[in-house]
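Of the protein chains in this complex, one is absent; all others appear in place.
For chain A:
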Amino acid sequence: MSQTPAPSANPEIQPYFEALRDGKLLIKACTQCRQPHFYPRAGCPFCFSDTTEWLESRGTGTIYAYSVLQAAKDLPVLAYVTLDEGPTLMTSIVDSPPSALSNGAAVRLVVRPGADGALAPMFTLI
């Protein structure tokens, strides 16, 4: 149903998916204003420079918000995690019971296949 091309077909974000295969999360930082952003773009969304570089996230952060879909409790929990580098991203919380989650809880990166079949950065409680 989705017309989204296979991630590897998009050269702008190909390194992101290659890094996920190594268990790493890449974000982007601007070479001019130095500010990190997500999702990754070839140009900076803040100062609008056209040069950004990949930055490996430490893979740690905190839960900003989350919601458990009751009809699918066995699926990963939709969440937003604020990385220690600054950006907040949509993600899933896995391997942690929903009842144990809380805003501000510390989490670390785990790479798993997402609902679309592609590897994705998910998080688990530390």
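Everything that follows uses one rule, which is that a contact is a pair of C-beta atoms (placed from the backbone, for glycine too) under 8 Å apart; a residue touches a chain by one contact, two chains touch by 3 or more; residues count from 1.
Going forward, contacts and distances are computed from a predicted model.
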item: Record-based protein name (UniProt) of the chain missing from this complex, from "Multiple sugar transport system substrate-binding protein", "Citryl-CoA lyase", "Quinol oxidase subunit 1" or "Thiolase domain-containing protein"; value: "Thiolase domain-containing protein"
item: Touch residues of chain A, complete complex, unshown partner; value: 1-5, 7, 10, 12-13, 27, 35-39, 41, 45-46, 64-71, 75-76, 78-80, 86-92, 103, 113-116, 118, 120, 122
